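Heads up, one of the protein chains got dropped from this complex, but the rest are sitting where they should.
Let's turn to chain A:
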Amino acid sequence: MSILERHTTPGQELPAPRRRPALRHRLLGNGLRPGYLTYGLLLAFFIGSAYPLWWSAVVGSRSNEALSLTWPPLFPGGNFWKNVAEVMDTIPFWTALWNSILISSIITVSVVMFSTLAGYAFAKLRFKGNNLLMVAVVATMAIPTQLGIIPLFMLMRTFGWTGEIGAVIVPTLVTAFGVFFMRQYLVDVIPDELIESARMDGANMIKTFWHVALPAARPAMAILSLFTFMSAWTDFLWPLLVLDAGNPTLQTALSQLQSNRYTDYSVVLTGAVLATIPLLILFAAAGKQLISGIMQGAVKG
């Protein structure tokens, strides 16, 4: 890079073979930094992404009167803690937060564990019906399981689980996408020789899985965990059906804020801010992995 840049400095005679990279610079701007327009657009995207969040922080830290001003306020006010107290009075916030953490964690562990096991079997083990069963997995990926909510609701009622978080957890303990994702990853990443040599050394099947497949699968497991956690955390329709107002998830609790008879928007948006904070922390910690997961072709969970 530095060599190329030195060669393109003006006033310096270019030796003939170096002409092509120089031309490339002029034509494409490769190596050269893009101009103000690019950064202006990037800044506009940034503001577009961040402003609604900022707005909810601004309103959430003021009172409802802030909304009736002709020019909306730009900065947060001093009402935040008062609004937080109001949120805590209206909804069982801590129960909801705990439920959401518990539900999303259990679902994540289960999905990742079962997906890795099944994905490994499909990718690396030979057994009768391998291909046919894999086709079945891909086909089930296309089925919107959301549409089975009525029998699922009846099932949960029969079990007597409605109102308990088990009813939210059980329907998403496995996903076809997870199996597919792990299979695609493991098929390339583990050399067959490695499995064979482990087998030769006398490791049985589960030991081979544990000592060979699992370490290799770790990066994909991390990405799958992130997406599974996110989709469990954001789920709304199903928890709304099977949980009641006293024992909600964060999402259903949040929606209660708005469905109260009078709507105090500053309190509603304080709730939105509070509910967004955990994911913002996750984003700050694992944003890079999230980006690389999406860019590797992870599908919406």
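Keep this in mind: a residue touches a chain if its C-beta (ideal position, glycine included) is under 8 Å from a C-beta of that chain, and two chains touch if they have at least 3 such contacts; residues count from 1.
Going forward, contacts and distances are computed from a predicted model.
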Missing subunit (named according to UniProt) among the choices "Sodium:proton antiporter", "ABC transporter permease subunit", "Flagellar assembly factor FliW" or "Putative sulfite reductase-associated electron transfer protein DsrP": "ABC transporter permease subunit"
Among A:Ile190, A:Met221, A:Leu243 or A:Leu257, the residue in touch with the chain that has been omitted: A:Leu257
Hidden-chain contact residue, picked from the options A:Val59, A:Ile165 or A:Ile190: A:Val59
Chain A residues touching the omitted chain (full complex): 23-24, 27-34, 38-39, 41-42, 45-46, 48-50, 52-53, 55-56, 59, 67-72, 114-115, 117-118, 120-122, 125-127, 130, 133, 136-137, 140, 142-155, 170-174, 176, 179, 192-193, 196, 199-200, 204-206, 209, 230, 233-234, 236-237, 241, 250-251, 254-255, 257-259, 263, 265, 268-269, 271-272, 275-276, 279-280, 282-283, 287-288, 290-291, 294-297, 299-300
